[in-house]
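Mind looking over this structure? Questions follow.
Every protein chain but one is kept in place in this view of the complex.
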């Protein structure tokens, strides 16, 4: 597997200039994801309305390029999604990283991270924001993802 | 090293018909030596007078041929020895089994067991009665010898 | 290792023996006849090669690495865990804790599970035939807590007296710890039945499987036990490695045993938090090469087929028992109806230790002494026995040599 597949130009761009990188005031849902093993820490902020529509998503934290890019792409994609579609996508994303068959249409630009599945030690990085997002929706304040898949 | 050096005919004879194999009534000094590892157990009885002369020595117990023969030979030899000569002999016997230089004249018939030094796992067997004898003189009731030299 | 499968189908003993380099040894000029498998088995090439392949080609620490060697090492290590999960029939890799051996497994459960749960008035139940490794850890806990060690009786064939056992099952018993197979007697205990009886009384069950895993099928779920311990070196694997199986729910509830790296999630001087299973119980750098070698041993056994091994050893046991009874004054200790290949005996007027030394000069390796099971030997009125114990590589011819050598030894000594 080539390094360039993991660090695609598009992914690197998201790392250099992360989208939605700010602490959201009045967020309806917030959760912290951490991976102590490599020192990644990402906080996800969601603004969810009473119809379970995610209006906005943002993040903040210290993390590697993969985790940062994944969060940038995910938060972009989340805006306008229903919470259950977001949760379904989280599942699909996880399956994709495990090397399973997935309908990448479900995932939109998030599928840019598919090559991470060939780098098992990086899977937790890519998954960190998704775990935090699901935790936020579920009302869990903090979650860890450490083990390679 | 040949087995016949360890199990000399003279040694085997002492095992078949041990000398001084009885519990001594009115013994002045008694001690139990045991080697739980191989299940040997020998009790040494001494009759020592006020001049530190060993008048008689006897033993009893369950033990292997080497331990039994050693005790039979040793108790024969002890009768008529001064306690400090007996203790010196114990030291010489131990040195002999460690492969050191020894004046075997000090040891008399006990030197029959010299070949045991080539069978390190049997050294504790040969030494059992000697340790018990020294313990008896020192007023120690019980002693163990387990480790190969 | 396709060859191992073939070997098993027609039980090609030469092909099996060819897997074990030590069997080419000579001892005192005679071919080695190794009848001490219960103390430690010989290692097949598959195990030795797995270890050297790790050290030569993939050597690195596990779990914490971003580089390729570390990832390869982690994969080999975790694959070994999966192999051991399947080998003993556990349902999840979370239930497979790598230990140094059976002894550490019991100590872990004694300290981490039982010590916080017992006090004066509570009881720990073992059987009268246990190995010291399944006695002393409980004595230490009893000393630490005031709990009492109680002992289920064993009959004169060396079988647990099930009536006596069942009467001891009451609500003060906080664990039943028993062996699956006795190293000193060969007895195969009815562990599934005894576990059922104990569980019916609400008692958790730990089983010492050190002598079971190399010889008979082990299935922790069929047995229904809560903990099960095995040792690598007894099952043709490396030294310094073993597995503690524990039911996930219990392991989850237990505090960590050792502190250190890998078993933590976060550490600060104020407070540390624990990692998930099985890491919570695997502090520090584990015996990586040992675990990989143990996986190779389990695979080797599976390829030969444990039922084939059982059958072969049962044949040898009945042949060897019959032949040894030809020896004048020989007395077999342990005559349970259900036995593995252990022949423990005494001979009138001949001490086991002398037998051992003498037949060693004929190349025959047996063990003599108390076999770390002093109490049961004491019940049989002996301080030690001579023990010939069988492995998959032994043959009838070897048992013939054993018997001849013993006869000669007796002649010499009597």
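Order of writing sets the labels: A, B and C. Residues in every chain begin at 1.
Criterion: contacts are C-beta pairs under 8 Å (C-beta built on N, C-alpha and C of every residue); 3 or more make two chains touch, one makes a residue touch a chain.
The structure displayed is predicted, hence computed values, not measured ones.
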item: In the full complex, displayed partners of the excluded chain; value: A, B, C
item: Sole contact to the chain not displayed, among C:48, C:250 or C:314; value: C:48
item: Candidates C:22, C:322 or C:397 - the one touching the absent chain; value: C:22
item: Which residue of C:119, C:202, C:260 or C:329 touches the chain not shown here; value: C:260
item: Positions on chain C where the hidden chain makes contact; value: 21-22, 25, 27-28, 32, 34, 36, 39-40, 42-43, 47-48, 51-52, 55-61, 64-70, 100-104, 106-107, 110-111, 128, 131-133, 135-140, 149, 151, 231, 233, 238-241, 255-256, 258-264, 266-269, 271-272, 283-290, 353, 356-357, 360, 364-369, 372, 374-375, 378
item: Touch list for chain A against the chain that is not drawn; value: 3, 6-7, 12, 15-16, 36-41, 62-66, 68, 119, 121-122, 125
item: Touch list for chain B against the chain that is not drawn; value: 36-38, 120-121, 144, 146-148
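In this text, only the chains that are shown with their structure count from here on.
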item: Chain centre separation (chain B, chain C; CA means) in Å; value: 38
item: Residues of chain C touching at least two other chains; value: none
